[in-house]
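There's a structure below that I have some questions on.
Left out: one protein chain. Kept in place: all the others.
First chain written, first letter: the chains are A and B, and each begins at residue 1.
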Amino acid sequence: MLSEFPFYALALVTLFAAIAAMTLRNLVHCALCAAAAFTGVGALYLLLDAPFVGFAQLLVYVGAVAILIIFAVLLTCAAETGPGIAFSSSWLAGVCAVALVLAGLVLPILMSPSLDRLAPPVAGAPVKDIGNQLMTIYVLPLETIGLLLTAALIGAVVIAMQDKPDAQPASDVKPPPREIADKDLCLR
Amino acid sequence: MTTPLSHYLLLSALLFSVGFAGAVLRRHAVLVLIGIELMLNAANLNFIAFWRYGPHPEALTGLMFAIFSIAIAAAEVAVGLALVIAIYRHRKTSQVEQFQALKG
Partner (left out) sequence: MRSARNPLARLSTEMDGSIDQIFVSTLHRIASLAPPAAQPLVSMLLIIAGIMVVFGSCFALTTIVERKTLGRMQNRYGPNRVGPFGFFQPIADGIKMLTKEDIVPFSADKALHFLAPLVLTVPVWLAFAVLPVGRNMAAIDLDAGILFFFAIGSASELSVFMAGWSSQNKYSLIGAMRAIAQMISYEVPLLLAAMPVLMLSGSLSLADIVQAQPPGHWFLFTPWGLAGFGMFLIAATAESNRSPFDLPEGESEIIAGYLTEYSGFKYALFFLGEYLGLFAVTGLAVTLYLGGWQAPVSFLQWFPSWAWFALKFAALILLFIWARATLPRLRLDQLLNFAWKFLVPLALLNLLVAGIWWWTGRAQFPGLLIRWLVCSAILAAAYILLGRGLKDHKLPPHRYHYAV
């Protein structure tokens, strides 16, 4: 039981952080709890003898994705949610869908006897082997990912660029704009 | 390593449902994206768990999948957040229920 303590501690932390990330009202707190959940998952990778993926997860998710999310929250002035409800208006259908998905995932796991197995004793994943395989077996996905990342970065920059000043704003459906109070802290 | 595989899979299933619940039930576009990222993380955890507990861990297949998945997730979150920012600039709102211009 003592040897399973790291797994249970990390699992609890990750799950609580994920639930907090999805239920808190203040979006900045949500983003930071999501970063904590990503760290928890990274630590679980370390527990599973995959240090390269664990550190890559920390570097990419905590070091980049979390900061991107925070920038987006600040640039859309969304830190304090308005007086409205935080959850969707069609929440009943959503809850049913979530219950179905949860049942569909958990029941097969619990009913399948072959998944109760323990780990084989040795699983080394030396970085040299990862690099070797990336350059021989997986070289095509590697190059494609490079292309994909370049396209995604250029696309993101183009989409998020400021429009020219004489562009017309969208004139169809105009929702009531939320008043940005002076005390709201954001980067408008 | 005395935790059975089913524990990792259960955790992954729970994380996936939490992410799914957030993506479906919250109103703000950024939270939908956070939910999607949690789902991707849960799937990656599944891959690594099956790699570790599988019959051929020296083949590194699960690891490779997870590495590529992390890279793709990073690209996707960049583009998604750029979209959210661009829409906010036009519509002054980021509630997903307000984006109904294509509706019937």
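Descriptive notes on the structure:
In this section, a residue touches a chain if its C-beta (ideal position, glycine included) is under 8 Å from a C-beta of that chain, and two chains touch if they have at least 3 such contacts.
Only a predicted model underlies this, so the values are computations on that prediction, with no experimental measurement involved.
Note on the chain not shown: across the whole complex it touches A.
Screening A:56, A:106 or A:142 against the full complex identifies A:56 as the residue touching the chain left out.
Contact with the undisplayed chain is limited, among A:35, A:72, A:105 or A:156, to A:35. Across the interface with the omitted chain, subunit A contributes residues 28-29, 32, 35, 39, 46, 49, 51-52, 55-56, 58-59, 62-64, 66-67, 70-71, 74, 79, 124-128, 185, 187.
Quick note on the criterion: only the chains that are shown with their structure count from here on.
Mean C-alpha position of subunit A lies 5 Å from that of subunit B. Residues of subunit A touching subunit B in their complex: 3-4, 7, 11, 14-15, 18-19, 21-23, 27, 30-31, 34, 37-38, 41, 44-45, 48-50, 52-53, 56-57, 60-61, 64-65, 68-69, 71-73, 75-76, 78, 81, 84-89, 91, 94-95, 97-98, 101-102, 105-106, 109-110, 112, 115-125, 129-130, 133-134, 138, 141, 145, 148-149, 152-153, 155-157, 159-160, 162-163, 169-170, 172-173, 175, 177-178.
Here subunit B touches subunit A in the complex through residues 1-11, 13-22, 24-28, 30-31, 33-35, 37-38, 41, 44-45, 48-49, 51-53, 55, 57-58, 60, 63-64, 66-68, 70-79, 81-86, 88-98, 100-101, going by the rule given at the top.
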